[in-house]
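In this view, the complex is presented without one of its protein chains, the others remaining in place.
For chain A:
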Amino acid sequence: MAGAKEIRTKISSIKSTQKITGAMEMVATSKMRKAQERMQASRPYAEKMLQVIRHLAKASPEYRHSFMAEQREIKRVGYIVVSSDRGLCGGLNSNLFRRLVAHIKEQKAQGIEPVFCTIGSKALAFFRRFGGKVEAQVTQLGDKPHIEDLIGTVKVMLNAFENGEVDAVYVVYNEFVNTMTQEPLIRQLVPLQAADDEDRPSGPIWDYIYEPDARLVLDSLLTRYIESLVYQAVVENGACEQAARRVAMKAASDNAGELIDDLQLVYNKARQAAITQELSEIVSGAAAVG
């Protein structure tokens, strides 16, 4: 029975791998649902904020914030790169980085220098391998990311923008299209792009009462708005991660199943051959004696 034992060991080892990937698939499925809920839950806040900012844009405020200013000439850009903390999620992160690299290449052709902030360990590992100016980073956000953990990283970029060190800031993350599809996306954060271009409001011109004053209120409002956009990117990327992992683990479990079937066939053949050989040995032995 040459090799039969090895094949058996191999089968049992693949079976245990299959169990692991199967369990991971189930875990990812349940986590994906929760991540999707979190994604939904964060929407009202951003929508409300956008509403308020639209009101502000219409209300002809006496103060214009630098985040809302016209696009200045771009020499350096900042990217906030959102990635997952863990691997085993198919091509999710590599697709994102590929999209980013293509974007950077385009920018470099125009002489624009990139600066990065990373969220998640995969992005950090990526820039560690390939270089790049990483200004700030945060990792290990876990399954329940909190805005609190993002404030610092976002602030670094916004400060750089206000000091004129970068002329535009983008957030790079995976967009959750559906459970099977995730699209890498590069979205401009600042300067804020005019949402709808109804230049002058048709109604009577009015303005808010600002407490304590317009500048401070707008400052905190816009900072929060941008943080909420980044937070949304993070939760959306989280949902993508779980969805991608689910698909990857399902594929792995299926592959393991196929491999086991194939090996079982080889094993059966080997066993059969051994039995046949033994039989013919016995028969020929009996014939020799008789």
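By definition in this document, contacts are C-beta pairs under 8 Å (C-beta built on N, C-alpha and C of every residue); 3 or more make two chains touch, one makes a residue touch a chain; residues count from 1.
The definition used in the following text is that contacts and distances are computed from a predicted model.
Engineer: Report the protein name recorded by UniProt for the chain absent from the figure; options are "ATP synthase epsilon chain", "Amino acid ABC transporter ATP-binding protein", "Glutaryl-CoA dehydrogenase" or "Nitrite reductase large subunit".
Structural biologist: Of the names offered in "ATP synthase epsilon chain", "Amino acid ABC transporter ATP-binding protein", "Glutaryl-CoA dehydrogenase" or "Nitrite reductase large subunit", the one UniProt assigns to the missing chain is "ATP synthase epsilon chain".
Engineer: Of the residues A:34, A:155 or A:187, I need the one that contacts the missing chain.
Structural biologist: A:155
Engineer: Check each of A:118, A:237 or A:253 against the chain that is not shown and name the one that touches it.
Structural biologist: The single option touching the absent chain is A:118.
Engineer: Which chain A residues touch the hidden chain?
Structural biologist: Output for chain A: 38, 41-42, 44-46, 48-49, 51-52, 55-56, 59, 90-91, 94-95, 97-98, 101-102, 104-105, 108, 114, 117-118, 124, 126-139, 146-148, 151-153, 155-156, 159, 206-212, 216-217, 220-221, 224, 227-228, 231, 251, 254-255, 258.
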